[in-house]
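Shown here: the complex without one of its protein chains, the others still in place.
Right, chain A next:
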Amino acid sequence: MEAAAEPGNLAGVRHIILVLSGKGGVGKSTISTELALALRHAGKKVGILDVDLCGPSIPRMLRAQGRAVHQCDSGWVPVFVDQEQSISLMSVGFLLESPDEAVVWRGPKKNALIKQFVSDVAWGQLDYLVVDTPPGTSDEHMATVEALRPYSPLGALVVTTPQAVSVGDVRRELTFCRKTGLQVVGVVENMSGFVCPHCAECTNVFSRGGGEELARLAGVPFLGSVPLDPELTRSLEEGRDFIRDFPNSPAFPALSSIAQKVLSQAPARLS
């Protein structure tokens, strides 16, 4: 049994979900952002912690680039991306002098910042904290899991694309989850087919079936397949609310369904 969590900046956070993948470019930040938006539309208060220090994508995806981070007595104040203050965000992106500035740090320095992001950001009362990660199973992942352990995360959403090359990497991520005691909420297969807008032919651009097969092999729930949707990509480019603005777009049903499944998860233990 772990020691009781110290009352701290995560004391008011009810559920924590990590979004992981062994593979780069499968859509972790996309899924993190859309999950946050969908949870917000379900009336929840959501925070996003972006621990991808080399490639922080979330600020742009929520039209929050260039915003300043302020201090309060409990530490950093996360950036609110909307007027209603229903989504807050912390990312290294906010700490850079220019968006082109590269964070060229070795492991120990990355670990230190991640610890600060977990303990020194005044998240306040949140229903969900979604943690977006870079690809892999290294410093950032170990630091994040260790820092969050006292707060009993709900688990991990693991993202893959359908092809074998992706599934091959994501199997290793599932091993990481097993070894670190992180429950897998489920597997999401992203970029599952593209429907040609001209002739409606569906092409499996990145092959097919890998996500479902992976979930089956690993004995974890399969949460759904999200198709390639240029409207979704464009929304993320422009920081638009895809869930609100494009309910008829191909990716919407799958994304909503994934959010519903997350909402229906019974927590492993109450925080």
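The working rule: a contact is a pair of C-beta atoms (placed from the backbone, for glycine too) under 8 Å apart; a residue touches a chain by one contact, two chains touch by 3 or more; residues count from 1.
Convention: contacts and distances are computed from a predicted model.
Chemist: Given that one chain of this complex has been left out, which of "Nucleoporin SEH1", "Dynein light chain roadblock", "AP complex mu/sigma subunit domain-containing protein" or "Cytosolic Fe-S cluster assembly factor NUBP1" is its protein name according to UniProt?
Modeler: Matching "Nucleoporin SEH1", "Dynein light chain roadblock", "AP complex mu/sigma subunit domain-containing protein" or "Cytosolic Fe-S cluster assembly factor NUBP1" to the record, the invisible chain is "Cytosolic Fe-S cluster assembly factor NUBP1".
Chemist: From the list A:Asn9, A:Ser32, A:Ser57 or A:Ser192, which touches the chain that is not on show?
Modeler: Here the residue in touch with the unshown chain is A:Ser57.
Chemist: Residues of chain A in contact with the chain that isn't shown?
Modeler: Looking at chain A, the ones touching the missing chain are residues 22-26, 29, 53-55, 57, 60-61, 99-108, 110-112, 134-139, 141-142, 161, 163-165, 168, 171-176, 179, 194, 196-199, 201, 203-207, 228, 230, 233-234, 236-238.
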